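Note that one protein chain is taken out, while the other chains of the complex remain in position.
So, chain A:
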Amino acid sequence: MTASVELSSYRDQHFKGSRSEQERSLRDSCTLYVGNLSFYTTEEQIHELFSRCGDVRVIVMGLDKYKKTPCGFCFVEYYIRSEAEAAMRFVNGTRLDDRLIRVDWDAGFIEGRQYGRGKTGGQVRDEYRTDYDAGRGGYGKLLSQKIAPNTDNR
């Protein structure tokens, strides 16, 4: 019974090392990437939810590169691999702050990775989104620049 803890198809393109090294560290990792968070979700909320799978060693909140405010993702590290697996099994795809959150393996946090990699400072996905997502700053960055005059009165 391992379907929920298998590696997903996502690979961090900034990983320093070969693909097989990356996969090896993903398989041994106790660190998770957590995505699709609301910008307003706090570290304390994440701590509460993820503590239910085991003792959390550290949470690193993802920040906007320029504004240094939460931009909708974080890393959660456990002491034990099996507890991280429990989070993959039971938290991935459940709700936090009324949003379905995504949990995936991460090869381990390195300084600098807490910042969004999008051009405007947030996550790349928030650059090109065309939907309106109130929890993640409204429309995607590109779109909201185009329709900027209208959004002021929103």
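Convention: contacts are C-beta pairs under 8 Å (C-beta built on N, C-alpha and C of every residue); 3 or more make two chains touch, one makes a residue touch a chain; residues count from 1.
Heads up, the rule we're going with is that contacts and distances are computed from a predicted model.
A.B. asks: Between "Nuclear cap-binding protein subunit 1", "UDP-N-acetylglucosamine transferase subunit ALG14", "TBC1 domain family member 5-like isoform X3" or "Ras-related protein Rab-2A", which matches the UniProt record of the unshown chain?
C.D. replies: "Nuclear cap-binding protein subunit 1"
A.B. asks: Pick out which of A:37, A:61 or A:107 touches the chain that's been left out of the picture.
C.D. replies: Of the listed residues, the one touching the omitted chain is A:61.
A.B. asks: Tell me which residue among A:11, A:47, A:67 or A:146 touches the hidden chain in the full complex.
C.D. replies: Among A:11, A:47, A:67 or A:146, only A:47 touches the chain that is not shown.
A.B. asks: Which residues does chain A use to touch the chain missing from this display?
C.D. replies: Interface with the chain not displayed, on the chain A side: 1, 3-4, 42-45, 47-49, 52-55, 58-61, 79, 86, 89-91, 94-98.
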